[in-house]
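The complex is shown incomplete by one protein chain, all other protein chains being positioned as in the whole.
Letters are used for the chains, namely A and B, taken in the order the chains are written, and counting of residues starts over at 1 for each.
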Amino acid sequence: MSAGSGHDTMRITLKIWRQAGPDAKGGMVTYTLDTVSPDMSFLEMLDVLNEELLAKGEEPVAFEHDCREGICGACSLVVDGIPHGPQSETTVCQLHMRHYADGATIHIEPWRANAFPIVRDLIVDRSAFDRIIAAGGFVSVATGAPQDANATPIGGEIAELAMDAAACIGCGACVAACPNASAMLFTAAKVSHLALLPQGKVERERRALAMVGAMDAEGFGNCTNHFECMGACPKGISVENIARMNREYLRATLVSRDLG
Amino acid sequence: MLRWIANALTSSVGRKIVLGLTGLLLVGFLFEHLHGNLKLYEGDGEAFVDYVNWLQGYGWLLRVAEFGLLGLFVAHIVIALRLTLENREARRTGYVVRSSTGKKTAASASMFVTGALLIAFLIKHLLDFRFHHEFFDDPSGEVREHLASPGTAAIYILAALVLGLHLSHGFRSAFQSIGASHPKLDPILEKLGPLVAALLALGFASFPVYFLFFGGK
Partner (left out) sequence: MTPQASDAGRLDSKAPGGPIETRWDRHRFDMKLVNPANKRKFHVLVVGTGLAGASAAASLAELGYRVSVFCIQDSPRRAHSIAAQGGINAAKNYPNDGDSIYRLFYDTIKGGDFRARESNVYRLAQVSNNIIDQCAAQGVPFAREYGGHLSNRSFGGAQVSRTFYARGQTGQQLLLGAYSAMMRQVGLGKIKMFPRREMLDLVKVEGVARGIVCRNLVTGEYERYAGDAVVLATGGYGNVFYLSTNAKACNVTASWRAHKHGAFFANPCYTQIHPTCIPVSGDHQSKLTLMSESLRNDGRVWVPLEKGDTRKPNDIPEEERDYYLERRYPAFGNLVPRDVASRAAKERCDAGYGVGATGFAVYLDFRDAIARDGEDAIRARYGNLFQMYERITGEDPYRVPMRIYPASHYTMGGLWVDYNLESTIPGLFVLGEANFSDHGANRLGASALMQGLADGYFVIPYTIGGHFNARALPAVSTDAPQFQASETMARERTDKLLAVGGKRSINSFHRALGEIVWNKCGMARNEQGLTSAIEDIRALRAEFWENVRVPGDGGYLNQSLEHAGRVADFLEFAELLVSDALDRTESCGGHFREESQTEEGEAARKDDEFSYVAAWEFQGVGEKAKLHKEELTFEYVKPSQRSYK
C-alpha cells in the first residue's frame, strides 16, 4: 500500500534539543534532511530523521507521540518557539510539512516548565496534570448509582459550553506557551466543564479549592492574563474558562464551610 | 479561625483576585485624583487650593483614608512582586527560541517593568508634594513651580504614559482576574481598557504639558 506522491521533496534543517536524561546537560543539535515530502506530517518528518540516525548508528530523537490524530495529547514539541508549531488549533502531529518552505530551518524544543521536568530529549513528565485531576477533577459518583440520563435536562447551550471546556486534551501546550509556565487554562478547563453542569455543581466549592491547591503545589506559575495559552491551545479553549475558575474560586472561598 | 483567608491569600488564584481588585480600586483612586487635579485648570488655581483645603479638613479621617490607600498600593505591589518572582522561578530553563502565539501584548509583557517604574515615580511624586512641607502653604504655586521645570515635567509626562501602558493591560486584566468575563462584557472591556488607560494617561500628562509649555496659562 505504498504510493508515490508526485510532489517534490524539500530540504529542511532541524535544530533539536537533545538531552540524555533528567539530570544530563542538554543542548541544540543540528540535523539536515534532504527528502522531506510536503505530504508528511511533522512527526513523520521526525520519523525520517530517526531512521537516518539509526542507520548511522546514532540514538534517535525521543519524542512523545501516540494517536497522531490530534486527540491523545501526547505530542508536545515547541516548534520555533510556539507549542505545537505555527498552525493555530492544531497539534504538532497534525501539522504538515507543506506549511514549510524548501530550505527552512526549524527549531524543536521540549515543553519548558519546572513542573514538567525533562525525561529525555523532547519528552517531559506531565504527571502533575494527573495529580491536579485526582485532587478534584471529577464528579463523585460511584458506578451504579445514577438516575436516568434524561432526568436532569441540561440546556443545549450549557452542554455546548461544557463541551468546549471538556475538549481539553491535557497536552500542556498552555503551560509551555505561558510566559509564567502557568497551568491555569488546563485547570480552569476542568473546573469550568464540571461547574457548568448540574452534575458537577454539587461539589463545586470543594473542587475549585482542591484543584487550585493541587495546581499551586506542583510549582506552576501564576496567570498574568497574557492569553498566550489560548493562542497555543490546539483545541481553542477560551480564557473565559480561567475567569470562570477565578469566579468559582472566589465563590468557594466565601461560601465553603471548610475553614481550612 | 482565619486560615481560610490565609489559604486564599497564598493561592495563585486568590492573590490574582486581590491583585485585580486592588488594581481596580487604585484606578478608582486615580480618577478621583485626576478630578482633584483638574481643579488646577479652574480659576487661577484657587479651586485647587480649595480642594486641598477641603480634603485636609477631614483631618484624621483623611489619614485613615491615606493609610487605606497605602494598603492598596502595598498589597498590589507586594502581590505583584511575589507573583513575578514565582513566575520566573516556574521556568528556570527557558527556550532557546522564543516566539509568541500573538496574544501577548507589549503592555501585558511589561507589567512588572511599568509597575516598578510607577513605584519609583510614586516615591518621587510623594516627595514632591505629599511630604514636601511647602506644598500645603501654596498648593497651586508648588505644582506650577515643580512642573514648570523641564526635567520634572518630562518625568511626569513619562510616568503618565507608563501608567497608560500599565492600565491598557491592567484594567481589562483585572476584570478577568476577578472572574468578570462574559461574551457581552468582554467586547466592552476590550474597548474600555484602552479608553480608561488613555483617559488617565492624557489627563495626568496634561498638567506638566500645561505648566511647562503654557506656563500655566
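Please note the rule applied: a residue touches a chain if its C-beta (ideal position, glycine included) is under 8 Å from a C-beta of that chain, and two chains touch if they have at least 3 such contacts.
This structure is a prediction, so every number in the text was calculated from the model and none was measured.
*Asks:* Which visible chains touch the chain that is not shown?
*Replies:* Within the full complex, the chain not displayed touches A.
*Asks:* Touch as defined at the start, partner being the missing chain; which of A:Pro83, A:Pro110 or A:Gly137 qualifies?
*Replies:* Per the contact definition at the top, the residue touching the missing chain is A:Gly137.
*Asks:* Determine which one of A:Ala113, A:Ala162, A:Leu185 or A:Cys223 touches the chain that has been left out.
*Replies:* That would be A:Ala162, which touches the missing chain.
*Asks:* Since one chain has been left out of the picture, which residues of chain A touch it in the full complex?
*Replies:* Given the touch definition above, chain A has residues 1-6, 20-21, 37, 39-41, 43-45, 47-48, 51, 54-55, 57-60, 62, 64-74, 87, 90, 94-96, 98, 119-120, 123, 125-127, 129-130, 133-150, 152-157, 159, 162-163, 166-167, 169-170, 193-194, 197, 199-200 touching the missing chain.
The rule is simple: only the chains that are shown with their structure count from here on.
*Asks:* Can you name the residues of chain B that touch chain A in the complex?
*Replies:* Counting only chain B, the residues touching chain A are 1, 3-4, 6-8, 11-17, 83, 86-87, 89-105, 108-109, 111, 169, 172-173, 175-183, 186.
*Asks:* Under the definition above, what is the set of chain A residues touching chain B in their complex?
*Replies:* Listed in rising order, the residues of chain A that touch chain B are 15, 17, 28, 78, 80-82, 88, 107, 109, 112-115, 177, 179-182, 184, 209, 212-213, 215-216, 219-228, 230-232, 239-240, 242-250, 253, 256, 258-260.
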